[in-house]
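With one protein chain held back, the other chains of the complex are shown just where they sit.
Presenting subunit A:
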Amino acid sequence: MFATEDHAEADRLMRICNACRYCEGLCAVFPAMELRRTFLDGDLNYLANLCHQCGACYFDCQYAPPHEFAVNVPQTLSKVRAGSYRAYVWPQAFAPMFEKNGLAVALAAALGVAAFLFGFMAWSDPGVMFSAQHGEGAFYRIMPHAAMAWLFGLAFLYAIVALTMGFRAFWKDIGASGEAVGGGSLWQAVKDAGRLRYLDGGGVGCMNEDERPTDRRRHYHHATFYGFLLCFASTCSATLAHYLFGWEAPYAWYSVPVVLGFVGGCGLVVGPLGLFAAKTRRDPAMADTGRYGMDVAFLAMLFLLGVTGLLLLLLRATPAMGTLLAVHLGVVFAFFLTMPYGKFVHGLYRFGALVRHAMERRAGHSVGEAAG
């Protein structure tokens, strides 16, 4: 009756949790659970994506293994969450991309880099490719701006379309389509996501290695997420500069695109490294080992985005620029193409779940008195 064994297990756990409720102050998952008495696949996917994997409920639970109830919410919801990425993917034929995701993303990155390297070598003059370039339009002597804009515009557009289709399927399945999304709910979700409100174990920090709470994962996630946003903002500002003012990259050190990109790039280097370190130290009892490849591939891609971008910035006036440009563009291209088929989607579905949760809270109701 459930889509997967993971869903059946999540249903079993949610019934236990719903009869206990000690964790309702820890995060959004348990209050959302309390609004239901029975759980469909879509409900479980919603709860799973609402879970930020802070681990507090595992260490706080009197029914965790080795108790015979064997309640392990972080691990189970992690599995359900990974399954939900496959279930909502567009087009469905690409669902297997999630199976060996680490390999798929690594291949895409390698192919992306190789394609740009060979492309540059095939199309541009080796003298330009392997020599120092200076002044306005330096990058475009290697790859014409129009070609770059078209290629990346299309890749980005494809990613947006695929992500939108996946999100629509998710939104429908969790029972939210057809309901009006209020501005208040949206703003609440923006705040909750922006602060990672639910990655703090109810106020003290998430529990990763053991029951001692720490805020490390939250900080590194902030570095990653805001680093990514800054890099995106950098690209947008550069696009504006190009089309509105006709200024051609590379830009000066003190220009908006470079400052944004530099700070963001640092975030993308530090954040994923910290998150990876936290992952290696995570209590294996909570981890869903089956998705290790997907998680690491995503972190590696973000890290590579940051590192190649920073290197390109630092060495843009040297003969290495052509090669670094190829590598960086290759990574970015692969990142765009694999966005809908990797861990990137977690942000989208989690944000959707937070919006849904805010909507439910506004409409909320509660059940009667209980005895102890």
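Methods note: a residue touches a chain if its C-beta (ideal position, glycine included) is under 8 Å from a C-beta of that chain, and two chains touch if they have at least 3 such contacts; residues count from 1.
Here is the rule we go by: contacts and distances are computed from a predicted model.
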Looking at UniProt, which of "FAD-dependent tricarballylate dehydrogenase TcuA", "Fe-S-cluster-containing hydrogenase subunit", "GMC family oxidoreductase" or "Glutamine ABC transporter ATP-binding protein" names the chain that isn't shown? "FAD-dependent tricarballylate dehydrogenase TcuA"
Among A:203, A:246 or A:284, exactly one should touch the missing chain; which is it? A:203
Of A:59, A:98, A:225 or A:262, the residue that touches the missing chain is A:59
Quickly run down the residues of subunit A that touch the omitted chain. 15-16, 18-26, 31, 34, 37, 56-57, 59-64, 66-69, 202-204, 211-212, 366-372
